[in-house]
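Just one protein chain is left out here, and the rest sit where they should.
Which chain is which? They are A, B and C, in the order written, and residues in each are numbered from 1.
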Amino acid sequence: MTIRATFLVAAPDQPGLVARLAGFFYERGLNIVDAGQHSDREPKSFFMRLVIELAPTTDRDELQRGFAAVCTALSANWSAGFSDLLPRVAILVTREAACLYDLVLRQRSGELRCEIPFIAGNQPDLAAAAESFGIPFHHLPVIRETRPAQEAQIAALAKEHRLDLIVLARYMQVLSADLLARLPQVINIHHGFLPAFQGARPYLQAFERGVKMIGATAHYATAELDQGPIIEQDVARVTHQMDAEELSRVGRDVERVVLARAVRAHLERRILVEGRRTIVL
Amino acid sequence: MTIRATFLVAAPDQPGLVARLAGFFYERGLNIVDAGQHSDREPKSFFMRLVIELAPTTDRDELQRGFAAVCTALSANWSAGFSDLLPRVAILVTREAACLYDLVLRQRSGELRCEIPFIAGNQPDLAAAAESFGIPFHHLPVIRETRPAQEAQIAALAKEHRLDLIVLARYMQVLSADLLARLPQVINIHHGFLPAFQGARPYLQAFERGVKMIGATAHYATAELDQGPIIEQDVARVTHQMDAEELSRVGRDVERVVLARAVRAHLERRILVEGRRTIVL
Amino acid sequence: MTIRATFLVAAPDQPGLVARLAGFFYERGLNIVDAGQHSDREPKSFFMRLVIELAPTTDRDELQRGFAAVCTALSANWSAGFSDLLPRVAILVTREAACLYDLVLRQRSGELRCEIPFIAGNQPDLAAAAESFGIPFHHLPVIRETRPAQEAQIAALAKEHRLDLIVLARYMQVLSADLLARLPQVINIHHGFLPAFQGARPYLQAFERGVKMIGATAHYATAELDQGPIIEQDVARVTHQMDAEELSRVGRDVERVVLARAVRAHLERRILVEGRRTIVL
Partner (left out) sequence: MTIRATFLVAAPDQPGLVARLAGFFYERGLNIVDAGQHSDREPKSFFMRLVIELAPTTDRDELQRGFAAVCTALSANWSAGFSDLLPRVAILVTREAACLYDLVLRQRSGELRCEIPFIAGNQPDLAAAAESFGIPFHHLPVIRETRPAQEAQIAALAKEHRLDLIVLARYMQVLSADLLARLPQVINIHHGFLPAFQGARPYLQAFERGVKMIGATAHYATAELDQGPIIEQDVARVTHQMDAEELSRVGRDVERVVLARAVRAHLERRILVEGRRTIVL
């Protein structure tokens, strides 16, 4: 199977960007099989995603060095991934099983192309679920006093397994700013339609306010709770007949799908973060 | 054509409510052609909508007196409407035409069963649109100093035309608590997905926060801005490619449909207000 | 916990139906906690769902005999279920895991109130999944020649376990009319938006036709393939960028949710079948 490389570029907008980036690969005889781009007006910024097919003779290091040189000339940030190097993703959970099963089943079916070296939970409830998939489970209990030690364990596991991504699949703990600084990117699912219902118990808030739709939001975790760049959102229609518990049930269906879409976009290297926004190419 | 009467009832929950309300019409030989009900658990409340067909011999006054007696025994609030008495609805506008045209065309097509005795605008821009439909237009300009006088004009028009409902179709003025107390129910369309983006310029807020969906909310106007009971909401998917202006364009399509659905539900006497929520039967 | 009984009634429309049905329970001092109804105009038919709370002293047999007598007088069909008697549901599968996991997880979380006495597959692939949940798995392989024998096994299992419902969760075999006649109701999920893409490979059809949305349809299985009464449908937006495989992936997310909603509505006794349509109260 042909190996593909995916390049993400963010640069100050300037004439000739597309021609120069596309030209770089054309000169090497490499075919662009997918491309997407976006320009922001204020500030004038340019974002591009390029997927190319490697030739059998392609020297990856040379390719990346050459691309780096072009990007330096354009004052551009860039990153690259290769289709034969699967990203390593850990899943953090508490008690709720739905998002965890959903992610693992999607990985098993090939929809989420990644490895899952471990699952960790601050509660032991989902150990059996992890075991049924043959994935190691780490029980990392936490109370206020042990939080620094528990977070150190998470950081150590992330380093040991050279994680590329952590997914909070209904992990009911806030990660400290200090921990986030030591981790790769972290995707969280918020069980509400941000920014409407921040904080705890969004479905109770939604019920009391009598909203007619509820939603879920997947975003990158940042030190500021529920304020990270939004990756994906969706909603479902609800009625006055539903109490807070039923809203929660409807919401879980939305959460799972929204989280899976966000993780997939990340794994396919489609997401660029620009301030508080994401560009999903 | 058979005349129908629609009864709305709200009562403390208690055994036998359905049997007694349905029995009232059965005893008079009147057929229930549509019914809906809902029970709230806390506090235990009961809501019902009953549509019956009048017989040629039905005495409406007697019917309402009799129903009132049943409701008194049940400590219930109630109201009734008759299909041959069209509600009288005024539309308040500023400059944007889409919602106004939409409402009038739906009334003309029979979808909104009401009379529209007048349209009023704080700007003169939509006078020609009103005229093209043969509906009187009142230009009621307002600046801070003239606001009490302008609101008095609105109240006077509402009284003169015995309005049953006022629709704010992108009327860019806040109605004072004092005015609201003198008007029939007022439906407003908020060009955002409440409670996410309250206040002004919701689309700019939505853009800057990078949301992936935008929405619109129709609610009854109350003295507390953007906090009235929500009647209807809907959303549309947006992307990073859309600037605030394009979000606004997408939003307008949602607004029109949401406002029309809310007005229709009101005209069909489907809405009961319970605190900050609506029950839409 | 209070036990609830749910009654479903279908009757020729006639005056006094609501009053008589509601009155039946009122006379016995039983509270109606939820009710829904619908009237068809042509032919004039009436459908009602009534949920009541049993009293500690309620004699179920007497209650059902009494209700049967009322229904006979009204020429009505009826059925009843009690909240402490869980319906028994078997799941039939082939190779795809997503719908199976989804149903079992929803049952485990309390969202689908039923027992699952067994899972059966014409392929052995999902035996381990069944085992991980502690549910017996029957491998029932089938080729053309063995089909009558295999169907006899299914019928025997359904009888042995006194099934109330069978769910085809991506079971890639057509059930014969003969078998359907020996089974309780069967819910199937069609991976297309019926009636648009009947038969095999709906996603390939959808791709070749260039549709912009794809969907899934849950329906009761009947002898006529893909023609049974539709219970639930939903769609997702797709683009020209998606090939048939990606359409299939998007479709799977819709399928799962649509199937779960249909099964839940059935278990809550919300569905009445009227010819080729369903009334979902």
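In this section, contacts are C-beta pairs under 8 Å (C-beta built on N, C-alpha and C of every residue); 3 or more make two chains touch, one makes a residue touch a chain.
Keep in mind it's a predicted model, so treat the numbers as computed, not measured.
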Hidden partner chain, touching residue among A:2, A:31, A:146 or A:176: A:31
Residue of B:55, B:68, B:85 or B:105 in touch with the missing chain, whole complex considered: B:105
Sites on chain B contacted by the missing partner chain, in the whole complex: 97-98, 101, 105, 108-109, 111, 132, 249, 253, 257, 260
Chain C residues touching the omitted chain (full complex): 38, 41, 193-197, 208-213, 215, 229-235, 239-241, 243, 276-280
Positions on chain A where the hidden chain makes contact: 15-20, 22-23, 25-26, 29-37, 39, 237
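Convention: only the chains that are shown with their structure count from here on.
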Chain A-chain C separation of Cα centroids, rounded to whole Å: 36
Of all residues in chain B, the ones touching two or more other chains: none
